[in-house]
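Following this message is one structure expressed as structure tokens.
Yeah, one chain of the complex is gone here, protein chain that is, but the others are all in their spots.
Residue numbering begins at 1 within each chain, and the chains themselves are lettered A, B and C in the order written.
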């Protein structure tokens, strides 16, 4: 069974930095979200189709550890990994590093729980293709 | 006829600044939007009700002149003014200043055209209460 | 000893919502930040002065539990509380609710660790006034 993980590069935009000259700490949650979307795409699915089918994935828990500072124009490397799927929930882990020569400076680590709901807000079982069962 | 204008104060948040230590230039459009919402509220209406009634106000044109730099924690003063309403459109003007003692440092001036559409994207006449005809 | 906590109201702006019609989950970290700034102001200090003195407070850990959905124009109530100060760190807890009549709908709970560093990035002892020792 192939591990469910996917790595993308993210170029830091100017508007994502703050007065400290660093990426604002809330911004990493947007990067994580992009990681989830691209992980899904790498499996052949689009999150747009999830919503078109009347389902929404909502973040119910988020944990972030900030390990280093990223700056404007840094080309970050984000790895998003599914660590567990349960009936209505998916757990992800995230790791963002800044490649420098042959080493990687750790920037941020995170973990989240995402829940599947419908338009009324009721919790719903994950569609099969979001379970990531691949044998 | 009372002029259709409204003034609010906006405290600059840290995440609204960028690596230059100033409010990011895109951020002022969010302030303008808040100005429009509070102007509407001052007239006794909520933009939430506009959308609940199946209409949306969308910005179709925006012009901004940046005159000075605002910083984290500045308490800005934004005046929003309706300059004209036509069948399906409202024109606004905006002025943001930073009060300092008994003078006002000009920060930004703007003007926008907002159009009224329905959920299908079709242009629709403004509801009467958005026309701001008050005699 | 007076408890170190402070409550503010936050009006949800349109740009803070996302395609799900809810406040985007990353946005709450910006609200928490505003809570920390206003808690500090309620004690007679400005975070701007902290940075002017060559120090920065940086978030080193953040944990958020999402309990309910907030929407555009909701008037949220955020309580920010210092739960512990150590040599170079401050722990905060956050609670955001939506008042409805005489009850409060829970929206988000959070906890963070903030560290004090100087301009070189070196960890520094908290200034006394940030320790919040008040007897």
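Please note the rule applied: contacts are C-beta pairs under 8 Å (C-beta built on N, C-alpha and C of every residue); 3 or more make two chains touch, one makes a residue touch a chain.
Note that this is a predicted model, so its numbers are computed, not measured.
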| item | value |
| --- | --- |
| Chains shown that the absent chain touches, full complex | A, B, C |
| Residue of A:34, A:63, A:77 or A:124 in touch with the missing chain, whole complex considered | A:34 |
| Residues of chain B (touch criterion as defined above) contacting the omitted chain | 19-20, 22, 25-27, 29-30, 33, 51, 56, 58-66, 69, 121 |
| Hidden partner interface residues of chain A, rising order | 13-15, 29-30, 33-34, 37, 46-48, 51, 71-73 |
| Touch residues of chain C, complete complex, unshown partner | 14-15, 17-19, 21-22, 24, 26, 71-72 |
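The working rule: only the chains that are shown with their structure count from here on.
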| item | value |
| --- | --- |
| Turning angle required so that chain A lies on chain B, C-alpha fit (0 to 180°, nearest 5) | 180 |
| By mean Cα position, the chain sitting nearest the middle | C |
| Same-site or different-site touching of chain B by its copy chain C, using the half cut | same |
| Furthest chain, CA centroid comparison against chain A | B |
| Separation of chain A from chain C, taking each centre as the mean of its C-alpha atoms, in whole Å | 23 |
| Rounded Å distance between chain A and chain B, as computed from the means of their C-alpha atoms | 33 |
| Length of the line joining the C-alpha centres of chain B and chain C, rounded to whole Å | 27 |
| Residues of chain C touching at least two other chains | 29-30, 33, 51 |
